[in-house]
Each structure stands twice: as structure tokens, then as C-alpha cells.
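After the C-alpha cells below, expect a handful of questions from me.
All protein chains but one are shown at their positions in the complex.
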């Protein structure tokens, strides 16, 4: 494969640890190949991006992954539903209007879908 | 994209509220574009279609979505395994012989797969 394209989908708070391990393992496995890897969080999973919630967020792992090129994305519908203030979020999170639409568009662009 | 094609997969009763919100959010996001969106329920999730079970089914939201063009589908293997009588089901549910085969065929037709 000339470029690995993957979207990870998470909508449960309790799955973040597994998801971050999955992404780390994937990065190790593809070695120095090109990639576009996105983590799309919707529903309650977006709370993990909120620094004011006491969720034991593994920020150091997320920053390592972000520095390697992983994109962390939040669904804006979910931010609204969970009353999350954008200025309280980790600064490197991208926001899309609708997470489910993002999942559809990425797959139409040839991204593999993985739901840990 | 000229047409959005998506199959939502649900096999857990407890995920229906999230799934219906996901579908509603997707419909809002694609605005007036063309779409084919199917909700495929198998395993215990088909019980939600049974009007004789006391599952607090959100029929009004389902009818709104159905009227907008969303297809709700049940796996017949799951109906049998859960002893569901077809005449007790919501009248607008389509039935396929095998839910997993439906998921395979839809993806081969270019549908994105989303598992809330």
C-alpha cells in the first residue's frame, strides 16, 4: 500500500485506553510508510478531550501521537450535547460539524474503518 | 459525493438511543443531498422492533426517520432466535434472511459502515 488511511471511531469513554494502544500499535507496524490516521470521537467519548473533566485523560500519549501526525477530531453535535466549552478542550483537537458524516466521507475516500 | 450510502449496524439493545441520534445527525448534516441510509439490526437488537416488548421504543423518532427515507431492517435469523412474531413488529421494518450477509453486500456496493 502506498499510503495507509484509517479512521478510528470511538463513542464510549471507557474505550479510550484501548483505542490509544491500537493507534500506537498501528504506527509501530507501518514503520516509515506514509499514513493518514484520524481518531473521530462522538457521543460521550468527546468528554475525554475536556481538560476540566476528571477523566484521567492520557494527554502525554495523545501528544506523542499528535506529534507523529495522528489527527484527533471531535463531533460538534457531541460537544453541544455534552455541554463542553471549546476553550476547555485540549488545544490540538479538530472539530467537525457532524462526526457520522465525517465517518462516511473518510470511508468514501478509501479510509479503513476500525471501531475498538 | 453524489450520493451518501451508509449502513448502520446495531446488535445491542442499549445502543438504540445513540443510533437514532446518529442517524438524525447524519440526515441534518447531509442537508438536501441524495442518500441511501439503512439501519441493520441483528442479534438482540431486533427486539426493539417488537411492539409487544416493553422496551420504550422511540417509535415517533423512527417514524420521522422512516418518512425521510431511512430503511429499518431486521435479520431473520435474529427474529427466529428471539422468538419474535412478525405480526407484532413495527409495520415499516424490512426483513432480510441474514443480517451479516446484508452488511457484506452493502459494503460491496460502496456503503460506509458505522457501528455506534
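Each chain carries a letter (A and B) given by its place in the written order, and its residues are counted from 1.
FYI, contacts are C-beta pairs under 8 Å (C-beta built on N, C-alpha and C of every residue); 3 or more make two chains touch, one makes a residue touch a chain.
As the structure is a computational prediction, the values presented were derived from the model and not from experiment.
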Only one of A:26, A:81 or A:95 touches the unshown chain, namely A:26
With the missing chain put back, which residues of chain A would touch it? List them for me. 1, 4, 6, 18, 21-23, 25-26, 28-30, 110, 112-116
Identify the residues of chain B touching the omitted chain, counting contacts across the whole complex. 9, 11, 42-43, 75, 77, 97-101, 103-105, 107-108, 113, 115
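What we mean here is this: only the chains that are shown with their structure count from here on.
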Between 0 and 180 degrees, and as a multiple of 5, what angle does the rotation take that fits chain A onto chain B by Cα atoms? 120
Which whole number of Å gives the spacing of the CA centres of chain A and chain B? 25
